[in-house]
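Notes to accompany the following structure.
Only one protein chain is missing; all other protein chains are in place.
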Amino acid sequence: MLSTRFIGWLRRYEKWFGIAAVILMVIGLYTGLVTSSADYYQGEVVRIMYVHVPFAQTAMFAYSTLFFCSIWYLWKRDPIVDNAAHAAAGIALFFTAGGLLTGSIWGKPTWNTWWTWDPRLTSFAILFLTLVGYLMLRTFLDDKEKRATFGAILAIIGFIDLPIVHFSVEWWRSLHQPLSVSTRGVSIAADMALPLSLMSIGFTLLFTYMLMVRTQMLYLEYLLEAKQGRLMSEERL
Amino acid sequence: MQFFSVIRWIAWKDLLSEYRNRENISSMFFFAINVILIFSFSFSLDPETIKEIMPGIIWVAFGFTAIIGLGKSFLVEVNNDCMEYFQMLPIPKGAIYLGKFLGNFLFMLSVEIVLFPLFVLFFNLDILDQFLKLLLISTVATIGLSALGTLFSALTVQIRAREVMFPILLLPLSVPIFIGAVEATRGILSGDAFALYRHWIELLVVFDVIFVVVSFWIFEFILDY
Partner (left out) sequence: MATAIRGIELSKSFQHFQVLQSVSIEIASGECYALFGPNGAGKTTLLRIFATLHRPSAGRFEIMGFDGNRERAKIRAAIFLIGHGSYLYDDLSVKENIQFAIGIRGWNPTDLEIKKALDQVGIGRFSKLRSRYLSAGMKKRLSIAKALLVRPKVLIMDEAYAALDELGVAMVNEFIRNFTKEGGTVLMSSHDRAKTAEVAHRVGVLNRSVLNEMSVEEMSAADAIF
């Protein structure tokens, strides 16, 4: 089992990820909010991009992590992989909510609406609901292995579904949305690229840090349960 | 081939039970009728509005039907521990999934076929000459819905909050089905050329193939976790 070595590794290195994430995000925010130039079309509003885009990217990254952990779990049945998947799902939910929220705030001044059925927004809403479903399903299942397996199945199905959702909404939207609401991306000026990539990397490191901490937490809970179980069994035997 | 005989046995068993107790089909059917009734009171019935909202009404009704019917699909398998018997069988478990899927698909489709005349009746629609095209759309959309619904029914059947969890899992992930089915139905009802909405049918077929195959492969883990 990979558990003990892996947990030791997590404990040893987690703080470096956290520190790196904070440093990158502080520099990224400073360059993004203060030194970089405003967008030609959108003005100062564009600065929310420096949070929104990393939020969205990290949410995708977190869900991919959940997907790979799920496959790995079904393959190897290692409990710590399930802990990592469970951790990734909760964090993915956080970043997805952040992405939706900042997207909505950004949408109000640029598209003049809080919400539009843009393919990306819609897939994120579906992603959000899928993650909520995943976490709910887990809380309702009592058996540990069943919880892990059924969760993994749902995560895999959802991951395969998301591109299809994105694709179908794109087609649907081309029929129904008036073209005045533009989802045109921002053309990235050179002094925008630096803060954006700093923030992206910072957020990814933040996710990694959160994942490491949360996985350890869940694994410790697992160990605690094991300890309680052993004590109960000793009484019985 | 033992594989196909397993599918046949499971579907046979489900159809025969259904023929005897009519629990699933009647609850799906009467629930859908109630949905249609509420809708016909909720919207004004002038022909232009009807044409605009009809596809949505049809597929909301079918969506509710799916929730009612598919969610309970595996209940009969856990009542007398039949899932355990399946687990102990020396057969490919995916075949069991396909058998359940086939039964569910047939239940759903037969309810939908009976409901179409009711739409004509309640909403004064003129769709009878388009019936074959509507049947095609219903078939491809229902395959996708049943594929996901059968899998999620197996996932949620043993938990306390089954009635809540099943739609929470099924509805978001079947968004492409509803978009595709509604758009294709809209095309039919407004008399568009087939080429104008053919891509929706293709999308539904792609969805069907992906999820039948993935669910078939992944079902093994539900029985042998």
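Labels A and B are assigned to the chains in the order they are written; within every chain, residues are numbered from 1.
The definition used in the following text is that contacts are C-beta pairs under 8 Å (C-beta built on N, C-alpha and C of every residue); 3 or more make two chains touch, one makes a residue touch a chain.
Just so it is clear, the structure is predicted and the values come from calculations on it, not from any experiment.
Touch, as defined at the top, links the missing chain to these shown chains in the whole complex: A, B.
Not every partner is drawn; the one left out touches subunit A at residues 143-144, 225-230, 232-233, 236-237. What subunit B contributes to its contact with the hidden chain is residues 2, 5-6, 9-10, 12-13, 16-17, 20-21, 76, 79-82, 84-85, 87-91, 224.
The rule is short, and it goes like this: only the chains that are shown with their structure count from here on.
Remark: subunit A and subunit B have CA centroids separated by 31 Å (rounded to whole angstrom).
Across the interface of their complex, subunit A is touched by residues 148, 151, 155-156, 158-161, 165, 168-169, 172-173, 175-176, 179-180, 183, 199-200, 203, 206-207, 210-211, 214-215, 218, 221-222, 225 of subunit B. Taken in their complex, subunit A has these residues touching subunit B: 74, 122, 126, 129-130, 132-133, 136-137, 140-141, 145-146, 149-150, 152-154, 156-158, 160-161, 164-165, 167-169, 171-172, 175.
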